[in-house]
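A single protein chain has been omitted; all remaining protein chains appear in their positions.
Letters A and B mark the chains as written, and numbering starts fresh at 1 in each.
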Amino acid sequence: MALDFTPVLLMAGFVFVAVLPLILIPAIFAPRRPTPIKLAPFECGQPPSGTARVHLLMQYYPYLLLYVVLDVISIFLFAWAVSFSLLPAQASLPLVAGFILVLLPPLGYTLLMARRRELW
Amino acid sequence: MVDPAFLLVSGLVVATSILAIESRQLVYGAVNLALMFLAVAGMFILLDAPFIAMFQIFVNVGAVAILVLFTVMLVSTERWARVPRGREFWAALGTSGLTVLALVSIVARTGLADVPPPPAAPTVGPEIGVVMLGNYGVALVLLGILLAASVIGAVALAKVEKG
Partner (left out) sequence: MAVTDIWQMIKRLAELSFWLLVPITLFGIPAYYALERPIIQPYVLPFLTRLMSELMDPASLTFKVILYPGFTFVVIYAAFLVLIERKLAAKVQLRVGPQYAGRYEGVLQSFADMFKALSKEVIVPAGADRLIFLSAPIISMVVAGTLLAVVPPSPQSLIFDSPVSLLLFFSVISFSPLVILLAAWSSNNKFTLVGGLRALHQLVSYEIPMVVSTLGLALLVGSLSLVDVVRVQERLGLPFLLLQPLAALTFYITMVAELERIPFDIPEADSEIVAGWVTEYSGVNHLLLYGGAPVIKLYAFSGLFTTLFLGGWLGPPPIPPDLWFHLKTFLVILSVQALRAIYPRYRIDQLLRIGWGTLLMLALINLALTILLMGAIQVV
């Protein structure tokens, strides 16, 4: 068949099975005494209030968009890198150089946009 | 008759995709989306394409599913989306059932299931790279330009205009 990935699946399955007793033992033996204070979200002692201020982190949203694209790019670069020795260098280098150079303007634009906090 | 691994993986793909669409809690839908991508990667492994499977996990689960989850978490103000199930549901079910029936009968009638798959070595990096840069080099650079344009466009659209 194809590449046999069963050792990896076996490892994942075994770790899952091995962690289950660690979860089951407290489920059986640990005390369960819920009080309203224990169940409330923890805010270093003061009563919880307000909504999450995640707006501050929105200025880094361009980074996430850039990440998705660079993720794809890096896999293509891996495909190129392992086949580099099989190809004539004069052919592949200009293409890959072009590929990477085309991606530098978005990188610069994203870094610039993320730096300017007033836009978000 | 059929490879049990194939049945298992395709069952997972179908199950997780149905759960992803039909979950009433949006975050569960996003998580099921990630699981569906994982199952599709398993499908790629069964098809002798481990490199593409890794590509799938790395890009789709590692980036796209995370972005979807991030968006769902921040945007959904109420956690339970209740979509009324109208008559369209039964129409859709009927149509898809007929489609599946048609496909199965085509496969059975023309003997497509009996064609042995070509013996293939697992397709890994070097072969892919040679073909990609050899025959499709220009397409690669165009793809790079497309991705670059999409990033710039997305960032420009997402920022709040001043004034």
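The criterion applied here is as follows: contacts are C-beta pairs under 8 Å (C-beta built on N, C-alpha and C of every residue); 3 or more make two chains touch, one makes a residue touch a chain.
Please read all numbers here as calculations on a predicted model, not as lab measurements.
Remark: the absent chain touches shown chains A, B in the intact complex. Where chain B meets the omitted chain, the residues involved are 25, 27, 31, 34, 50-51, 53-55, 57-58, 61-63, 65-66, 69-70, 73, 122, 124-126. Interface with the hidden chain, as seen from chain A, comprises residues 3, 5, 7-8, 10-12, 14-16, 18-20, 22-23, 25-34, 38-44, 48, 50-54, 57, 60, 63-64, 66-67, 70-71, 74-75, 77-78, 81-86, 89, 93, 100, 107, 110-111, 114.
The criterion applied here is as follows: only the chains that are shown with their structure count from here on.
A straight line joining the Cα centres of chain A and chain B is 18 Å long. Remark: chain B residues 45-48, 50-51, 54-55, 58-59, 62-64, 67, 70, 74, 122, 124-130, 132-134, 137-138, 140-141, 143-145, 147-148, 150-152, 154-155, 158-160, 162 touch chain A in the complex. Contacts from chain A toward chain B in the complex involve residues 1-3, 5, 54, 61-62, 64-69, 71-73, 75-76, 78-84, 86-87, 91-92, 95-96, 98-100, 102-103, 105-106, 109-110, 113, 118-120.
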